[in-house]
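Note that this complex is displayed minus one protein chain, with the remaining chains in position.
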């Protein structure tokens, strides 16, 4: 039921990867962008103690964080030039504990509008190559045209 | 409309603070537990570059992470002894960019059932003492009785 | 934490009540608008068998329907003239079965933006004058300026 999308910006890959590289929080959680196509983005991080909660699993907030960036960049890959992205809302179900050695999040655009993009995101824990679905969620992303993707000068 | 709740565990404060101290991810994002009462938990963190996204704001995933732990510990404060907590689902709206110097998340239990606890969480950015609501959300928490809150031996 | 809002349209009450009267589905479920103020809307319906599910409670979908219209008209009361409203997304937790004789839904705007309005909605079952919170939810509403609130000619 998921449509195929066309990038409106021929430089989408450079623009998305550059923006991701300017998210210090993604570096702080060791996330890497492992795949990117129009409307689809995949991120991964490897288990380290700093990313876990009291049971030793990836922290739920960390799983959502990875899913949020994957969903946001899946949408951003379809935006026109000279725009930026903000998350309007997100909703996620946690299906299984994220107890593997690696965490993967995949954002996939479901539909695109004038300003709003609906994105599905899933997160998987990976243990010895075996993937387990940990989180599934819906994210609403907003396209802000004519707004810089860089650091806000006026704090807005 | 929010009811007042009674703690079922007289040691709830020690139990909750001990569990929070065993969430390495909360230390990784410099979060502190700044208030705790039966059914209510407040966490704070101070802005540092590692917690931001490309516009220089607190990353949305970080805001959700703080809200998730605040909501989870608000619920956990009402659990009976010898139990642990898991997030079943969460849903959040982002109302304003989290662009202040400090971030505060407050979890407040709305209703408690046999196994499921419904919790509201709000996050505020604080700039020069002025609070701004950045996120409001609903979290469903599950009480697992007879299950250890420590590191899972079997990875479950 | 909820701000007070000002209506931008001096005729907001007539506009909102007229739109509500043109929702045949609300008549089909016997809903009445029992209160309206800038940013706040209350709807009520009385229990009849046609509104129930297999346990004899108000059907969950009916509860959401009432909450959705209450949330939408809470937002619409703050819109400028010559606009209409659409629900972007909704998320609700069911706290208790809706087993009373009357059902009340209250929508309250949390924040307003250029196009998007974040609205909280709660639904209560009422039995012998005693209210019980059945549903709490977050709704995102979109303001479409320059678009008719009447029947779509082109089906869009």
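By written order: A, B and C. Residues from 1 in each chain.
As a working rule, a contact is a pair of C-beta atoms (placed from the backbone, for glycine too) under 8 Å apart; a residue touches a chain by one contact, two chains touch by 3 or more.
The structure presented is a predicted model; accordingly, all values stated were derived computationally and were not measured.
A.B. asks: Of A:33, A:86, A:105 or A:138, which residue touches the hidden chain?
C.D. replies: A:138
A.B. asks: Would you indicate which residue among B:7, B:37, B:88 or B:126 is in contact with the undisplayed chain?
C.D. replies: Going through B:7, B:37, B:88 or B:126 one by one, B:88 is the residue touching the chain not shown.
A.B. asks: Residue-wise, where is chain A in contact with the chain that is not depicted?
C.D. replies: Given the touch definition above, chain A has residues 1, 91-93, 95-96, 110-111, 118, 120, 122, 133, 136-138, 140 touching the missing chain.
A.B. asks: Going by the touch rule given at the top, which residues of chain B touch the chain that is not shown?
C.D. replies: With respect to the unshown chain, the touching residues of chain B are 88-89, 91, 115-116, 138, 140, 142.
A.B. asks: List the residues of chain C that touch the chain left out of this view.
C.D. replies: Spelled out for chain C, the touching residues are 19, 22-29, 49-57, 59-62, 64-69, 72, 84, 86-94, 97, 99, 149-152, 155-156.
In this section, only the chains that are shown with their structure count from here on.
A.B. asks: Taking CA centroids for every chain, report which one is farthest away from chain A.
C.D. replies: When every chain centre is compared against chain A, the largest gap points to C.
A.B. asks: What is the Cα-based rotation angle between copies chain B and chain C, on a 0 to 180° scale and rounded to a multiple of 5?
C.D. replies: Going from chain B to chain C via C-alpha fit gives 180 degrees.
A.B. asks: Which whole number of Å gives the spacing of the CA centres of chain A and chain C?
C.D. replies: The mean C-alpha positions of chain A and chain C differ by 32 Å.
A.B. asks: Taking each chain's centre as the mean position of its Cα atoms, how many Å separate chain B from chain C?
C.D. replies: 29
A.B. asks: Could you put a whole-Å number on the gap between the CA centroids of chain A and chain B?
C.D. replies: 22
A.B. asks: Could you list the positions in chain B whose residues touch two or more of the other chains?
C.D. replies: Within chain B, residues 91-93 contact more than one other chain.
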